[in-house]
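A single protein chain has been removed from this complex, and every other one stays in its place.
Here the chain labels run A and B in written order, and each chain numbers its own residues starting at 1.
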Amino acid sequence: LAQRIVTLTTDFGVSEHYVGAIKGVILSLNPDAKIVDICNSVQSYDVLDGAITIANAYRYYPSDTIHMVVVDPGVGTTRRPIVATTERHIFLAPDNGVLSLVYEREERLSVRHITSEHFFLNPVSNTFHGRDVFAAIAGWMSKGVDAIKLGDEITDFVRFSAPKPKPLSPTSIKALVLRVDKFGNIITNLRPEDVPSIFQEPAGAFTITVGKVTINKVHQNYSQASPGELFAIIGSMGYVEISANRQPAAALAGVNKGAEVNVTFAAAAAAPQAAPAQ
Amino acid sequence: LAQRIVTLTTDFGVSEHYVGAIKGVILSLNPDAKIVDICNSVQSYDVLDGAITIANAYRYYPSDTIHMVVVDPGVGTTRRPIVATTERHIFLAPDNGVLSLVYEREERLSVRHITSEHFFLNPVSNTFHGRDVFAAIAGWMSKGVDAIKLGDEITDFVRFSAPKPKPLSPTSIKALVLRVDKFGNIITNLRPEDVPSIFQEPAGAFTITVGKVTINKVHQNYSQASPGELFAIIGSMGYVEISANRQPAAALAGVNKGAEVNVTFAAAAAAPQAAPAQ
Partner (left out) sequence: LAQRIVTLTTDFGVSEHYVGAIKGVILSLNPDAKIVDICNSVQSYDVLDGAITIANAYRYYPSDTIHMVVVDPGVGTTRRPIVATTERHIFLAPDNGVLSLVYEREERLSVRHITSEHFFLNPVSNTFHGRDVFAAIAGWMSKGVDAIKLGDEITDFVRFSAPKPKPLSPTSIKALVLRVDKFGNIITNLRPEDVPSIFQEPAGAFTITVGKVTINKVHQNYSQASPGELFAIIGSMGYVEISANRQPAAALAGVNKGAEVNVTFAAAAAAPQAAPAQ
């Protein structure tokens, strides 16, 4: 129990002392805690970016991991600190929807409003609850304090839906760019099942327009593409991505997060094959 | 003892092997050491930036933590490697003032010139004492080697004062920007007690001029501000900060580290309330 894993997903960055102070608070309470950075470079104030990040990492962790998810533009207001427990994991976060994509994926879920202020640092600043509230609670929980001790269960917690693509016709759909990653891969919010004919064998004809480029090819891996060619691929997050071979697709297309993605595709074959799980 | 915590505060960055080599040296000497990154992206060669970073993180760590603080533009010269022990913590650093803000905060302090070269890697490079000197000493100390074994106590260690605001009159003061953080918050070197009437209830009228903007409002948290509005707030480091709501104040003001901050404020009320501790 003592070597409990505590993960960090925050927008505090790596250029100041913020994450270092958070880790100190946890380790002061429990020197045996095992702190793991998932990502401290979530885009500043971007709750959706934080939601996507934790949703694509937490399920790889062992049972009973404590995930601290702090993207918190409303720090110091009445927005609630919460603890969410699922069948296997524990999440600490501000109640601003940053756990929305976790909620989507978890059937058994209990969310509590953390009101047990005696566990907080004293005093609590108005601007850094990552340190004064969430790290302190993470430290105590890593020592065995149960969620039930932190506050009452609530059901009106904040949740939003991730932006979904909008079908325009049976053979066209409007999507958007969820994220551009370090490689310049364009991660859209399209699932393969939104555009089934594209990923059938044989693939139907299609066009994906994003920024200044139009894509009409699917590849199974990056190396199949010729230099400068953009293509669609089922990415490791389960979304359709637009990529290039050793080049940043987003720069080639001239797009960033939020850009529109317009897709036209052939009607699905009578008995479409399921897209392969990735 | 074996699971001793060793923290890293350096300007070696995260894009090369430097920090990885440092961690290897420590773990080779003590595979049970628990290495924690406070910040490896201190601004290059910027001793004050390093001093601010460690000063705002170390006190959150448990007793007997070993803090390695290596911002070391004088590496390879005769500047001394030192070990500083305070009541609760141990610091390893070049003797260039990077621990100055730790010295300010600590009453009981012993500083030693590390001369026990048999603990160093062999050979010692001229350009990377983070690896060859400080990591090696950190590894040995984490195994229980005492500071007293490293060299003689010195009293002429280098220390500087953090830049202090300069009162221009009883109701005006000139300060500067200590740091701009990842969110674009402008961290000044003003303490609330330097401008007491601003943080009184009710707040006196004031103007803070920084870059191309003038601020005359205090908020308790970011969300109270309207879009594009800049305001003063007592930040988590205990300094007055200029911030905006989900926007980078520094970009809005057009300033960076070192910029002037000019403040005029009302005379303090007869019995001023203490600014709330943050």
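Heads up, the rule we're going with is that contacts are C-beta pairs under 8 Å (C-beta built on N, C-alpha and C of every residue); 3 or more make two chains touch, one makes a residue touch a chain.
Bear in mind that the values here come from a model prediction, so they are computed numbers and not experimental data.
Chemist: Determine which one of A:Val36, A:Ile154 or A:Ala205 touches the chain that has been left out.
Modeler: Residue touching the chain left out of view: A:Val36.
Chemist: Looking at B:Phe128, B:Phe183, B:Phe206 or B:Tyr222, which makes contact with the chain not pictured?
Modeler: Within the whole complex, the residue contacting the unshown chain is B:Phe128.
Chemist: Considering the whole complex rather than only what is displayed, give the residues of chain B touching the chain that is not shown.
Modeler: 11-21, 23-25, 27-28, 31-32, 35, 44-45, 73-77, 123, 125-128, 131-132
Chemist: Since one chain isn't shown, list which residues of chain A touch it in the complete complex.
Modeler: For chain A, the residues touching the absent chain are 3, 5, 7, 9, 14, 34, 36-41, 52-54, 56-62, 65, 179, 181-184, 220-224, 233-236, 241, 245-246, 248, 276-278.
By our rule, only the chains that are shown with their structure count from here on.
Chemist: Taking the mean of the CA coordinates per chain, how far is chain A from chain B in Å?
Modeler: Computed value for the inter-centroid distance: 31 Å.
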